[in-house]
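Below you'll find the structure I mean.
All protein chains of the complex are present and in place, except for one that has been dropped.
Take a look at chain A:
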Amino acid sequence: MAQSDVLLKLKGVKTYFFTDEGTVHAVDGLDFQVRRGETLGIVGESGCGKSVTSMSILRLLGKTGKVIEGEIMFDGENLLDLSEEEMRKIRGNRISMIFQQPTTCLNPVFRIGEQIIEALQIHQGLSGEEANKRTIELLTLVGLPDPVRRMRSFPHEISGGQAQRVMIAMALACNPELLIADEPTTALDVTIQAQILDLMRELREKVNTAIILITHDLGVVAEMAENVMVMYAGRAVEYAPVHALFEAPKHPYTQGLIASTPVLGNVRDELETIPGQVPSLLNPPAGCRFASRCAHRMDQCTQEEPPLIKLEGDRLVRCWLY
């Protein structure tokens, strides 16, 4: 039972970018798993490797990036072993993704309908009347008003919130088992954010998709996720069920995050209030990566990196305090 219950499992994943300035250790040994139908939140400040993690799963890192180590098991298969063609059949079909800037994510020269139909065509071979019907269904599902007319609109003719609805419709077109949402609400107005989150919750019940929700808004995580992984400088530093995390954050970094978020659901960049800077990913420090900003730092911290330590209640933390 336990085995088939796990949809996605990352083991020791390292994703590096080979640039002129040197090797960027964007994701540096990451383990986590997502069960079927589960919503996992990934939080962490800008540049900690959240987007790179999701692009590693979809294998869309571009020419300079590469997963150099580890396994990405999806439904029992290592995605890293698949051919490009096999991988392509998974993208947009079994694993889909939505992004931060919905308006720039739609191709400006094609009609909205065409862009959704394309996904249906690729993975389900639908075309003509059938594809049209399904597209209208999807647009109705995501609550886009007047879907028949909207299908013929161009992306610049709709608002950001509507564009995100279209992106969601496109992502759900083939009933994916996993939806990766990379900051799906960050670029939207507060009221629209709430609407999109409501929509995602509602759809999660209806289609039973597992969701990886990437954000740096802890409020969004509290509302949406069952479990949370906190990332810092390319590493997971804490993993916990969402209530446990908010009740008793263990890692000093998580504590800082939560303490500096006075109102849940607030959109400001809550990370400004932790003093200090994220270490360079070109040359990660030897010991604990948070050491330079940590108030509880001990001698041991700068010498040796702490392992992920198992705590009671399904929690993991990477800190010498435990």
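One rule holds for everything that comes next: a residue touches a chain if its C-beta (ideal position, glycine included) is under 8 Å from a C-beta of that chain, and two chains touch if they have at least 3 such contacts; residues count from 1.
Throughout what follows, contacts and distances are computed from a predicted model.
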{"item": "Protein name, per the UniProt record, of whichever chain is missing from view (\"ABC transmembrane type-1 domain-containing protein\", \"Extracellular solute-binding protein\", \"Phosphate transport system permease protein PstA\" or \"Zn-ribbon domain-containing OB-fold protein\")", "value": "\"ABC transmembrane type-1 domain-containing protein\""}
{"item": "Sole residue of A:K11, A:R36, A:K66 or A:R88 that reaches the chain not shown, by the stated touch rule", "value": "A:R88"}
{"item": "Identified contact with the non-displayed chain, of A:L58, A:A131 or A:L178", "value": "A:L58"}
{"item": "Residue of A:C105, A:I136, A:V207 or A:A248 touching the missing chain in the full complex", "value": "A:C105"}
{"item": "Residue touching the undisplayed chain, where the options are A:S96, A:Q162 or A:T185", "value": "A:S96"}
{"item": "Residues from chain A at the interface with the omitted partner, ascending", "value": "58, 60, 63, 84, 88-93, 96-97, 99, 101, 104-110, 118-119, 122-123, 154, 156, 167, 170"}
